[in-house]
Structure formats: structure tokens, C-alpha cells
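The complex is shown incomplete by one protein chain, all other protein chains being positioned as in the whole.
Moving on, here comes subunit A:
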Amino acid sequence: MEEYTLKPGQIGDPLNRVDGRLKVTGGARYAAEYNLPGITFGVLTTSTITKGRIRAIDTKAAEKAPGVLAVVTHKNSPKVPGYNAGTDNEGSRVYGQEFRVFYDDRIYYNNQPVALVIADTLERATYAASLVSVTYNEDKHQTNIKTQTEKAIKPERPEDYARGEANAYKKAPVRIEQDYHTPIHVHNPMEPHAATAVWETNDKVIVYNKAQGVKLAQKDIMKSFDLKAENVRIHSPFVGGAFGSSSRIWPQEMAAILGAKHVGRPVKVVLKRDQVFNMVGYRPRSIQKVGLGATADGKLIGVTHEAMGLTSTYEQFTERIVHPTKSLYSSPNLNAVYKLVPLDLSTPCWTRGPGESSGSFALESAMDELAYALNMDPLTLRLKNFADKDPENDKPWSSNFLKTCYEQGAERFGWSKRNPKPRSMRAGDMLVGMGMSAGIYKAERAPASARAKLLADGSLVVQSAAADVGPGTYTIMTQIAADTMGLPVGKVRFELGDSSFPQAPPQYGSHTTASVGSAVHDVCVALKQRLQELAINKQGSALYQASADDLVFADNAIRLKGRSNGVTYTEILKLNNLPELEVTKESKSGPEKETFSTKSFCATFIEVHVHPATGMVQVKRVVSAVDAGKIMNLKTARSQVLGSTIWGIGMALMEEGVIDHRFGRYMNKDLAEYHVPVCADTPDIDVILIDKPDPIVSPTGAKGIGEIGMVGFAAAVANAVYHATGKRIRELPITPDKLV
């Protein structure tokens, strides 16, 4: 890595989180913590069947319970005009009809909300919710994709892709063909989903929720209730983890809004942990077939990837499961097919590396299997099939340091010391395995706006309707603004999570830094421009009639190059009699971006120890080398890769949402039984950030880092387990029972 000399707060500086103190002292308020005057508490009663109709719903006992204000069901719910309008499938992100809360008597999935009990305390509402008595006309349901594969359909928004000849791998001298399975993952952020709704007037609502996109939430609610933008306000300044699960409006928001309308008071709805499993999406189970064919010396000739995912019966959720396959390796022939199996479950939702994480497990496991079939080192095989340009569309890469990731990762890991023979390496009683994988993830940039306000005291407030669900957006936006403006970070406050702020894209798809970061950068450049004009054009200014080319911005001031005389930002405002100076700017990519393929890349190297007697797997070492463009903050960026790694360990070894298909109910719907890694499962993680600016994606050179570390990760673990044991596990997670 290049040597750095970073000034505090400069872009790249591993600045501590600017909101860290607020978070650890309880000063950061989360969605469930808005105890507004007159607040009431809504608790959902949910279905105990999976499919059918409500025959009768008896709310009398609940209504009579102490403290209860009302029970909202499909029989008395305020109407949602947008529900009747049908889904605008042009504009919606998921094809189909969204789940309609308290709309009719239909049950589409188990644990579906059927009533909202509103009371003066949470305890009273919780109790009364248990008194709502529902009887059903039950229909036969199907929740198991494995038994329903013949019902697979081609989605309305297909992801299928082909180049060259289909199934060309079958004719190759060396080939493999295998099936791979990934389970349901539930996002399970620490903070359960919550919403508090207040109707200020009959047609003006404020919602405090956890949102990855406040503008998106605003738009969804505007559409549902036929309201104007200025009449829907979303507040979501702090989010305790989301991972995709807060990227659309869910039952808790709708129930709170409908409940508040019904009782004429603010209503707060907080999901219980088991409701988080059913109501806010999940990563769908996948069944995938990968066929790879190569020449005897390891050049890919044909790649086939057939993926099947599950969705609900009312929407078609599609994800980018075949995307890594399309672009990661150069193969003249490739065909990818993606089908959906509609089941009696709630609609899945984007989940960290949505599609790429599951798809890359299949692809990168298959590459390892091909390497063994070829008797070739898996890293050599990947280098041999490195794509010089994006094979999906023949566009040049905007930047691609995957080879650097391979090289530096392998070097740091000591890949050359690996004996390729399975079950050949030991440490005491433990079987040692080493595996690797590659990852690719889109590096996008969406239009974004930011408002910069320079205040009389020389401090700067920058606002954008972005989100910070944990990656450190507050911090890096502060850094970008401070660096661009020549201000110390202490003088900059970045604000987000309010739908009244200028437009920003939601925080998913790893594109906040490239999008909002660019807007923050550009608005600060525009503000500097304004300040410069004011400084040059104002009589009495030390820079009056100076030439713009001679000026530099640093240390709260504009100065003449190489000279000490200048004028501070505060003085410029004062001289011009301005209480403050505000600039708003929209920022977006130019047309040249369309001529490039823009992606982030990674290479992951894993060492596992497998206990032969018990089948327990311990990940002992992780080296994750990531090309995510220019790094804005070395600490928060590293933390993103640590998070991906830990989830990657969970995906590889333990995470699985288990449903008893006879009942359609989750078996492990709490954090004791839905296993995610604990500290004892997490080794030292060595993160290599290549840190080279991408000249195309964004003016700061950033690509995106939130998800790339997960892509391919689980395969690297599975490959290491194979190397340790000689046993290839093609169905995640790799729990001890699969290895004894």
C-alpha cells in the first residue's frame, strides 16, 4: 500500500465516528424512542395459519381490556387509497401487488398481521393483543421450494442472460456440474423495526421509523395515502442496522399510520423479534446449478448458471443472483437462467449482497471444484480466466484491481504454503484447510443532492436525505465536506435521515458514498465558488479584485497562494452582510460512465480448522483484499469489511431460517436459536484496502464497500472446508452434522 500522510479529518483519515459518542451514551434516538405527547402503543396480533381466509375475528375481549383505545382490523381499518389503485408496476421496485395491511380477510403467510391493538401502555397492548380471537378457513399451503421446483416461473422482470452457445460446458474436455443450496437468511438487525406515526392534520402525517431511504419511504406513503410530498415527513436519523430490511415500507409503518388515523393520537408499533422474521423481508432460499467447462489448461469455454429463488404469491422479488457469473470471468459461452417459485411466504427483500452473496457461493464453489478437476491451483485458475474487460457487455472496466487483490491477498495469507491435496494439512488433531474466492459487486452512482449552509460562526451544516444504517455515513460525509471546504471536521455537521432534506438515493446497493459523497463534494465546491465571488467582488475584502487562479482554500479561509493574507469565511459573510450562505446542488454522473463497466472487486483467503471427531469448523484466519476505489475513511471502510466477513462466517457456518413446512412457521425465530457468529467464532481479520481511486464512478474516486466483502466469502470457507476434509458441502450452512 502507498504511504499516506493524512491530516486529521482529511479524506481517507481513519477518523472516529462523529456520532460514536451519541450512540454509546444513548443520545442517538432510534425509531422506537420517540415518546411524543399523547403517544399510544400498538401491538400486532398475527395469523397462526399460513394460507386461507379469516372466518371471524372477535375483538370484544381485547377492546374491553384495561387501557385499550381501539383494535384495528380489516373490518374497521381506515382505507388506504393506494391499495385500491393497484401496483404501479412501472415504478415499483418489486413486481406485483404489495402486501396490504388490514385490507381484507386473506392470509398470505404465517405470522401475518391481522389486528393492531392500541392501548395506553405497551404492556396493556401486548396483553390485549393476545385476547384477539381469530378463526380461519384454512387452505393448503406450500412453503418448501425444494418440493415445488416444478412450479417455477420466469419472472416478469427476467435476469436471464446469454453469450455464445448455451451449455457449452458440456462439450469441454474438463467440466463439472453441481447443485448448490443456500438457505433463508433473516437480516435480524439488533434494533427491531419500529414506526411511530402522527397525523398532524387530516392529510399530513409524520412517521418516525428506521429507513434506508427516507425519500423512498416518503414516496411509498404518498402513494398509499394519496398525499403531497410536503404532507408526508419521514424521520430516520439513526438506524440500528438494516442490511436491506428497511428498504421499503412494511406492516409496522402502515399499521402505525392506520392506527394513528383511527385513534387520532400518535401510535408506536415495534416489531417483536419473531415478527422481524416474517414482516420485513429476508434473503430467499436458492437452488442453483452451475456447469463449468474448461480446456485442459484451464481456460473457461462454457459457463451455465441456473438459479431458482423463492418469492411470495403476491409479488415477484428478484435479486442479482446470476450477476457475478456474468462478469467475473472471461468465457466465450455463458448462459444464465433465473426462475422464481411463488410460495405462501411473505415477500423476500434485499439482503446484504442481495443475490450476489448466494450466487457467488455457487459460482465460487464451482470454480474450486473445477480447479480440482483440472489439478490446478484455484488462484491460478482464476488468474487464467481474468476478464480484461467486462465480458457481459464488452465495456472496459472503469477500474479493476482484482489482480492486485489476488496478489496482495495471497502474499499476506501465505497461499503458496498451501499443500493442495485435501486432508493433507494438520495442526495437532485439527484438519487444516485453506480456501479462496473472488468477488464482484456493482459500483453504482445515483443522482443525489446536498444543501450546504455556512453559518455566521464559520461552521458548516450539510444536509442530504441520505441514511446511515451503520457504515459511517455521518462521518465520511463530514470528512468529505471538511476536506473540500478546508475546514476542520469539528466545524462541520452533516445531517441526514429527514425527508425534507435534498434528494438522496436510499442506502443500499453500496452506492451512498459514490452518490451522496459526490453531492457533498460538489455542493462544497459550489459553496467555495460563491464564497470566492463574494470575497473578490466586495470592497473592503482583503481579496478584493484578486484573480481566482491565485486563491487557495484552507483553514477556514481563502488566501492568496503562498501568502498569508486572505479572508476568513466568517469575514466574507460579515462583509457581505449575510447571516448565512446556502447552496444546494444536484450531482450525477456524466454520460461517459455509460461507456464503462463499474464494479468493486475482492479476493478472500480463508484458513479453517475442522475438528474431525465433532465436525466443528473454526475459521482461524481471514484475509480479505478489497478494491473499492478510493477509501474515504480507513477505519469505517475496514469496519464494513469486518462486518461483511462476520456475516460471511455466519452465512458459511451457521445462519439459516428454518421453517416447519407443515405449519409454515419459523422454528428458530429468536436470537438464541437463529445463530450468527459470536466473538468466539470470529478470528483476526486482515483487511487489505487497495485504495486506488476510480476515475469514472465518482469525483472522490470512491466505488462502494458495503457489500463486496461478502461476495464469494461463504464459498472461500466451503472451499477451505473441502481442502481440510475432502468433503464438499454444497448446501449452506456448514454445520457440524454435515461433517461427522
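Here is the rule we use: contacts are C-beta pairs under 8 Å (C-beta built on N, C-alpha and C of every residue); 3 or more make two chains touch, one makes a residue touch a chain; residues count from 1.
The definition used in the following text is that contacts and distances are computed from a predicted model.
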Missing subunit (named according to UniProt) among the choices "Cytochrome b561", "Xanthine dehydrogenase YagS FAD-binding subunit", "Oligopeptide transport system permease protein" or "Ring-1,2-phenylacetyl-CoA epoxidase subunit PaaC": "Xanthine dehydrogenase YagS FAD-binding subunit"
Residue of A:488, A:615 or A:693 touching the missing chain in the full complex: A:615
Contact with the hidden chain (one of A:16, A:404, A:424 or A:735): A:735
Touching residues (missing chain, whole complex) on subunit A: 48, 66, 123-124, 126-127, 130, 611, 613-616, 618, 653-654, 658, 660, 662-663, 665, 667-668, 672-673, 675, 677-681, 735-738, 740
